[in-house]
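Here the complex is missing one protein chain, while the rest keep their positions.
In this document, chain identifiers A and B correspond to the written order of the chains, with residue numbering beginning at 1 in each.
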Amino acid sequence: MYGKGIIKGLSVTLKRFVDTYLDDVVWWGRRYFKPEGIAHRSSKNTRGIFTVQYPEEKLPVPEEFRYVPFLVYDEREDGSKEIRCTSCGICAKVCPPQCIWIVRTNDPKTGHPVPEPAEFFIDADICMNCGFCAEFCPFDSIIMDHDYEIASYRRNVFNLEHLLKPASYYKNIRPINYQRNEHERQAKLAAKAAKAAAESQTLA
Amino acid sequence: MATLDRTDVLDLAALAPGGVTADTRPNYEGWIVDKARLIEVATAVRDQHGFDLLSSVTGVDYFPESMEVVYHAYRTIGGPGLVFKVQMPRQDPMEIPSVTRVWPGAELQEREIWDLFGIRFTGHPDLRRILTWEGFEGHPLRKDWREAFYEDDYKPLKSRWPEGHYVSAEEKSPYKDNLQFPPNFDPEKAVFDGEASLYGALAKYTTVDSGIKTDHVVLNLGPQHPSTHGVFRAAVVLDGETIVSLKPVMGYLHRNHEKIGERNTFLQNMPYTDRLDYFNSMSNNWGYSLAVEKLMGVQPPERAEYLRVIMAELSRIQNHLILIGMLLNDLGAYFTPALYAFEERELILDIFEAASGSRMMCNYHRFGGVARDLPDGVLEKIRGLVEERLPRKADEFERLLSENEILVSRMQGVKVIEGDNAIRYSMTGPVLRAAGVPYDVRRAQPYGIYDRFEFDVALRQHGDLYDSYLIRLDEIRQSLRILQQAVKQMPEGPIIAGKPQYQVRVPAGEAYGRIEAPKGELGYYVVSTGRQNPWRYHVRAPSFINITPLEKMCVGQKIADFVAILGVIDIVLGELDR
Partner (left out) sequence: MTQSELNSPGYEIPEDLQYAVSITTLDRLYNWGRRSSVWPMMFGLACCAIEMIAAQAARYDLARFGMEVMRPSPRQSDLMLVAGTVTKKMVPNIVRLYNQMPEPKYVVAMGACASGGGPFKEGYNVVAGVDKFLPIDVYIPGCPPTPQALIAGLIKLQQKIDRQSIRRVRWYQKGADTVEIPVPVLGPDLMDPRRFAEIKRLAAQNSAAQSDAPAEPAGKA
């Protein structure tokens, strides 16, 4: 019969159409605007309406998600910011399109470099979100952000002020990475403190 | 004719004594052929020794002594390839005979070498610039040619740290922009004739006296056109609706991948390879890692190899699904099959996002393994997709489309290309296999752990549009077979050999790493001089080379068939133009 193939195809479309109603009935009340509904619509059992209605329903991003980077600071007791970045420059060297500019200053008294960046610029209009800066930072101080709602009416060159975000935010978006890295970081700091204590002992 | 044994090692020097010497540079392979004997050697290599597929022709600038043209040839029955080079002293004019009379597939690649290096090919049918435009000043890939935003020969750049005061590149350049002009240039007086050579290259149409006075139409399809899959342009001469002559124009997305690649370090090139064939970043990364790992001599651990196979095959499935969707878009079924394909693709992209951090630009491979292990729950997701959902969906696509009368009448019988022509024009990938030639790099020269999996090479006989569509469904099913085995067999263990490091020093030498990308054979030719940055970095792009016989495929067909043929060859502009 001529037209059998078309009818076969249309039956597939009809089945999908019916599925949109069936799935709504099976998941009545839980399908839209609820996290379990969103999870169902992103699973292997999804059928029917596949749409995740941004901006009312936001599809959660996985932990490894990479967007523009940000710098981490720890909050001291007096409320001031302790920037983790020591301006070692590894992120600037490893960045493929070279979109990170860092100014490192020297302490006028000792002549050693100050472990804090004087200026730090990232040109987000060049950044390719590759994640190398975060992957190779030895101090866990530059992390890839999850925030993708950064459209603006102007060009996007971010300075140090704009890039700083607290460590609590880092813990929030990347809990597994934070746990693993925090462990290593605390061990390193403890070793450094022990060495400093031993040196001051021998001096005294 | 010599026996076509897959493993015999060819002694090219014995073939043409006096004209061929072995390449004895450390870590280099192959032969150096005399310029005058090139055509003779090439013909002998093709006819007597069965090297019928010329995979890649590329140029290398060994500043300041010489320039070189490197040829990679393979046999379609499989096995290792043959590398031979022609050297010439580095002074203009540089001319060498064109091998298009032996392997017509070299046509576009030789045009690219003329455009980017300035080496002329005598005997080439149509030697014009291809990636830049007629009138462009200079030959960009030469080592002494500097672009407007030039800062240094190698990255990392010193201006970023420790005195990294932010200065935008525009402020540093003499024209305050990414421009450079010859000295004392006056734009108002200059006259440019860029398109004349293109229209001159189109065949002249001879009026056939059939009683009615007719005329021919020159039509430009693209670069902005809904069906050219990106910014690709074809200038066609039409007689009514029939195509009489066709010339592809490309370079509208030429992003200087190779020039930037020479400035990057080896590791920094990895995210750039994502952006070549932007649908399949997992495959692109793998080809590049293969080439560099050959030079470095590292072998990834077991788990990393399995992860690579899983990601590459998932990538192949989503590529073929999109292709079917977009092909049907071009044929007029807007937009239903594409929406169904995108739904499955989104589920696969969720896996890529969870594993690597990004949906499309995965940047997942490193030299010696992969960057990150699978987070918890992702392997279950892959299993669910691969064992339950995707096989069902492949069948659903078959039911939806394969017997559709409109599809069959539009696609069956419209010949794309014959098998032996496809080989002569260096086509690879599904289009070659749809024409009856069972050449698949995963079987011809297995890389990674593909020799452990049981799968068939998808093959169809007729070489028309319908077979080219059906073979994609076949390949999806074979990929699912591989995935089901890989997911069962994957062991625990480390995911990278050695410690991850950002200062990767690669020993000097050359390597050609090739994989079966979803679009064809994707090859990377890397030359290193022992430092952190490559000396030469070339991408053998399947889309670029599959376009070579486009004129031959389309002449005599209707303009509506041109759209379908272009859709089925599966081009993506990121790798076509690089």
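Brief remarks follow.
As a convention for this text, a contact is a pair of C-beta atoms (placed from the backbone, for glycine too) under 8 Å apart; a residue touches a chain by one contact, two chains touch by 3 or more.
Here the structure is a predicted model, which means the values were calculated and not measured.
The chain omitted from view is touched by exactly one of A:Asp125, A:Glu184 or A:Glu199, namely A:Asp125.
In the complete complex, the residue from A:Gly29, A:Pro55, A:Gly79 or A:Pro108 that touches the missing chain is A:Pro55. Residue B:Met360 is the one among B:Ile39, B:Val298, B:Met360 or B:Ala508 that touches the chain not shown.
The missing chain, though absent from the display, is touched by one residue of B:Pro125, B:Gly200, B:Pro226 or B:Pro507; that residue is B:Pro226. By the touch rule set out above, chain B reaches the unshown chain at residues 63-64, 131-133, 135-137, 140, 143-144, 146-151, 153-154, 169-170, 174-175, 177-188, 190, 192, 194, 223-226, 230-231, 251-256, 259-260, 263, 271-272, 275, 278-279, 338-339, 342-343, 345-346, 359-361, 573-574.
Chain A meets the missing chain through residues 50-55, 58-59, 67-68, 96-97, 123-129, 148-156.
The working rule: only the chains that are shown with their structure count from here on.
Rounded to whole angstrom units, the spacing between the C-alpha centres of chain A and chain B is 32.
Interface residues of chain A facing chain B in the complex, by the touch rule stated above, are 2-6, 8-9, 11-13, 16, 42-44, 46, 50, 61-66, 87, 89-90, 92-96, 98, 100-104, 113, 119, 121, 123, 128-132, 135-136, 144, 157, 176. If you check the complex, the residues on chain B that touch chain A are 155-157, 160-166, 168, 264, 267-272, 336, 340, 343, 346-347, 350, 353-358, 361, 363, 371-372, 375, 381, 384-385, 388-389, 396, 399-408, 500, 502.
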